[in-house]
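Omission of a single protein chain aside, the complex is shown with its protein chains in their original locations.
A and B are the chain letters, set down in written order, and residue numbers restart from 1 in every chain.
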Amino acid sequence: MTPDQLLQLLIAGLTIGSIYALIALGFVVIHNVSGVINLAQGEFAMLGALIAITLTGETALFNRAWTVNFNLPLFVAVMLATLAVMGVGALVYLLVIRLSHTNSVIVQIIITIGIAITLRGFALIVWGTDPYRLPEFTPGPPIPIGAAVLTRQDLWIIGSAFALMALLYLFFQRTMLGTSLRACAVNRMAARLMGINVSHMMLLAFVLSAGIGALAGIVIAPKTFMGYDTGTYLGLKGFVAAIVLGGMSDERGAIIGGLSLGILEIFAAGLLSSGYKDAIAFLVLFVVLLIQTTGILRRRRGIREAAGV
Amino acid sequence: MERATISPMTDPVSLDAQTRRTRILARHPNLVAFGVLTAVLIALPLVLRNNYQISILNFIGLNTILTVGLALLMGYAGQVSLGHAVFYGLGGYGVGILAQRTGLPPLAAIVGAAIITGLIALLIGIPLLRLRGYYLAVATLGLNVIFLLIATNETELTGGPNGLAIPGDLTIGGFTFDSDLKFYFLIWLVTLALIAVSLNIVNSRIGRALRAIDSSEIAAETLGINTARLKLQTLVLSAMYASIAGSLYAYWIGIVSPSDFSINFSIELVVMVAIGGLASVWGAIFGAAVVTLLIELLRNFLPQVLSGASGEHQIVAFGILLIFIMILMPEGLTAGSLKRLRAWRKKT
Partner (left out) sequence: MKTRILAMALLIVAGLILAACATPTAAPTTAPQPAAPTTAPQPAAPTAAPQATTGDPYKIGFVTSVTGPASSLGIPERDTALMIQDQVNKAGGIKGPDGAMHKIEIIVEDDASDASKATLAAKKLVEQDNVAVLIGSSGSPASLAMVETATKNSTPMISMASASQIVNPIAERHWIFKTPQANQPVTAVQLDWLKANGITKVASIGVNNAFGKDSRDAMNEQFKAAGIEILADEVFQPGDKDFTAQLTKIKALNPQAVIVHATPGEGAPLTVQYHTLGLTAPLLHNHGIGNKDFINLAKDAAEGVMFPIGKLLVANSLPDSDPQKAVLLKYIADYGAFTNGKAPSSFGGHGWDAVEIALAGLQAEGPDRTKLRDYFENQVKNFVGISGIFNWSPTDHVGIGKESLVLVRIKDGGWEYVAPDQYAAK
């Protein structure tokens, strides 16, 4: 492989990796505040993209029984779709998670699997099996870097992922609301004693995660397209990325985990074997896990609680 | 669900029922349940009308073997596995490859596959079980991904994505299993035997040690339990259970393909165990039966309730039911419905 080709692989890895990172971030935000591993995270991405696509153009829904034609400008559609999915996130919390009074992580996981199946089923009924395409945000020829190319949408994907991460960082560190959320993550009981409404914070976490997921799905939809089952695939990768370096409770771990998973996959396919791409990525992750079973970036404190089911 | 204890009369309800029959029931609940299950299983083929219904029971039997093993690992030893289908697959592909390459007779192939699966579980388990909680979950998920890729890519060995046809019928001692009904008796005989083994383990010193690990690994260690070894043994045992189920499946259907051992199926197994109630052998059987029947029932009933209903509506219904069951009865369907019944009785 020439350096140009390696650069090309790196660009592709960063692009897909930043999407994994966003999905992983969604996992961590919910988990830190509520202790729930939300396996419907990928479905938020799918819904966000499909709603945005529906709002931007003419789409036939419900097996062509109903054709809608919104033709909204892209920016408006993206905003509305994100808000809509945030609403779905709120509903998921209010109608399902809030009503479940269990401490068993396995039971919680199964509940979120149920949510994922239900959302996917609804999407199948509404949009059918066809994949859909969202127009590129800024169409135009790709930008050459040596012999490698960077598409404009790749820039959008990487750029918005990092912008979102920065915004979240500011939100968590600099705002009262963000600090309250963090307080819940550190110690829910203490937060409650300090007068923080933990239930509201959990609702906020679900809304926030749904929004992050939706945006991730929307920015990648022009590149990969989106069908009712694409979310499952993204969710699975995000789940792995969220756990492998940060034990599902460290935002930085989730971001680095997502980026490394993306880069690893692409390099495994490009340099070794495209047939065993995912296997190679997993093997490397295994080794990392075994070398440092507690998660590379995990702070020493509270390791047991973080990793224990 | 309540842990299996032999001490009778702990339940106030059984106090007022002092007949001899209930006393036996209370003193040897496992024995009685085992007897009832066996009787029901012998009677069922007399009632059932066709091979489709027999086949559903065969699937319940196979799923029971899988969930009973997985319940030992998850409920008792406290280890989450999102890749149990791998061991099921090793049993399925194992008999196919052994029979094809070595010409081993079926019974030897089944035993051989189970031993190989056990060894693989041992080798994987040594590094894997050092991981805990979520890490173990993600590692087992990865294991499933790797297994599927090998099954898909190594066409020479596994037949690739189209699957591996199992050469020959399952013949044991001159008796050929060539119908759904014959497999029904074989599968359930094996299932009952493995249930008996599990019950013995659960109610033995090992079972108590496993439960100790589940509640607190550190406490168990200080009591002198070699937790690492015990967990490894449980993994190997449940892997061998799964392998036997996989081998029976392979001989019964005649072909195995990667889609039979998907991550979806691994998750389905975890759902079965949870619906049954995590730490319970009987719950695992129940979970396997309920989930398998539920999927079939939705297929039969939904189109009658909702005209034009099809696969899309079935998965939505399944998802919503799953959420409902787990919210209302997080301790599993049996223990949960009983609790509700008692609360309702108290009210009236």
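Keep this in mind: a residue touches a chain if its C-beta (ideal position, glycine included) is under 8 Å from a C-beta of that chain, and two chains touch if they have at least 3 such contacts.
In this text the structure is predicted, and so the values were computed from the model without any measurement.
Engineer: Consider the whole complex, including the chain that is not shown, and state which of A:Glu43, A:Glu251 or A:Asp278 touches that chain.
Structural biologist: A:Asp278
Engineer: Pick out the residues on chain B that sit against the missing chain.
Structural biologist: 1-2, 4-5, 10-11, 13-14, 22, 25-26, 29, 32-33, 36-37, 40, 44, 47-53, 55-56, 59, 149, 152-153, 155, 160-163, 165, 179-180, 249, 253-255, 257-260, 262, 264, 282-283, 285-286, 289-290, 293-294, 296-297, 299-301, 303-304, 307-308, 310-312, 314-315, 333-335, 337-338, 341
Engineer: With the missing chain put back, which residues of chain A would touch it? List them for me.
Structural biologist: 1-2, 5, 8-9, 11-12, 15-16, 60, 63-65, 124, 128-133, 142, 149, 151, 220, 223-225, 227, 229-230, 232-233, 265-270, 274-275, 277-278
The criterion applied here is as follows: only the chains that are shown with their structure count from here on.
Engineer: For chain A versus chain B, what separation do you get between their C-alpha means, in angstrom?
Structural biologist: Taking the average C-alpha coordinate of chain A and of chain B, the gap between them is 32 Å.
Engineer: Quick check: in the complex, which residue numbers of chain B touch chain A?
Structural biologist: 74, 78, 80, 127, 130-135, 137-139, 141-143, 145-146, 149-150, 152-153, 263, 267, 270-271, 274, 278, 312-313, 315-316, 318-323, 326-327, 330
Engineer: Can you list the residues on chain A that touch chain B in the complex?
Structural biologist: Residues 37, 96, 99-102, 104, 106-107, 109-111, 113-122, 124-125, 236, 239-240, 243-244, 247-248, 275-276, 278-279, 282-283, 285-286, 289-290, 293, 295, 307-309 of chain A touch chain B in their complex.
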